[in-house]
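Rather than the whole complex, this shows some of its chains in their spots.
Order of writing sets the chain letters: A and B. Residues in each chain are counted from 1.
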């Protein structure tokens, strides 16, 4: 069994942002030399997400609006977590979007349907944060 | 390390539907001959879900009503994704229900608790769509 590990780093310009990291994960897979296995991609921070969906800007605007409805950022004092912090909403938004994805590796490629793309979802940005890519297989 | 891959195909009669795919996944596991490992089951489409819950029709009706409350289908023009498409709500519903499950394989069986069943959740149906089953182990 082979295993491969890499961290991807992000430092977004805004509090919330979606970044397509599919090319980065594909590069990891090439470096790993693994042809059959599983690839875990997870946020290493608890106010960020890794998820799979469509790379379509209208949909991303819908996600932003929808998440603000489900777990609004403000007023900050509606959350008990927000004493020294102001990011309780980011913990909740990341919970809806998910921490991680597991992707099948088949014949050396990410085994995806036609529109699947991997995104980093930042909900408390403007600081350096990481995603972990771990691949195991042969 | 062994690996196994299969696609399951669906073409639902209605826009939204829940289908118990546990027997299909068990058949994949038998075909694979894998006794110890991990089984990934994921929707290959971004408006569908694979999730684990109870096979109980009342609960499924509750899911339908609840998801419509969290991410209503109509009016279509509330979503920016809905230009040529009308399925923005399906992207959001699938996000709540999840893209994938990972199931432990122990002694050649799906290592489940008493009520766990795997479902395909369709949120934009009436077209041919796929689920991927990938098993790795020994």
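Criterion: contacts are C-beta pairs under 8 Å (C-beta built on N, C-alpha and C of every residue); 3 or more make two chains touch, one makes a residue touch a chain.
All values derive from a computational prediction rather than experimental measurement.
A single sequence accounts for all chains of the complex, and while 2 copies are shown, the assembly in the file contains 3.
Basically, only the chains that are shown with their structure count from here on.
When the CA atoms of chain A are superposed on chain B, the rotation angle comes to 120 degrees, reported as a multiple of 5. Taking the mean of the C-alpha atoms as each chain's centre, chain A and chain B sit 20 Å apart. Interface residues of chain B, counted against chain A in their complex, comprise 1, 3, 5, 38, 40, 42-46, 70-71, 79-83, 88, 91-92, 95-96, 98-100, 102, 130, 132, 134, 136.
Against chain B, in their complex, chain A makes its touches with residues 1, 36-38, 51-54, 56, 58-59, 61-63, 66, 70, 96-98, 101-104, 106, 111-116, 136-138.
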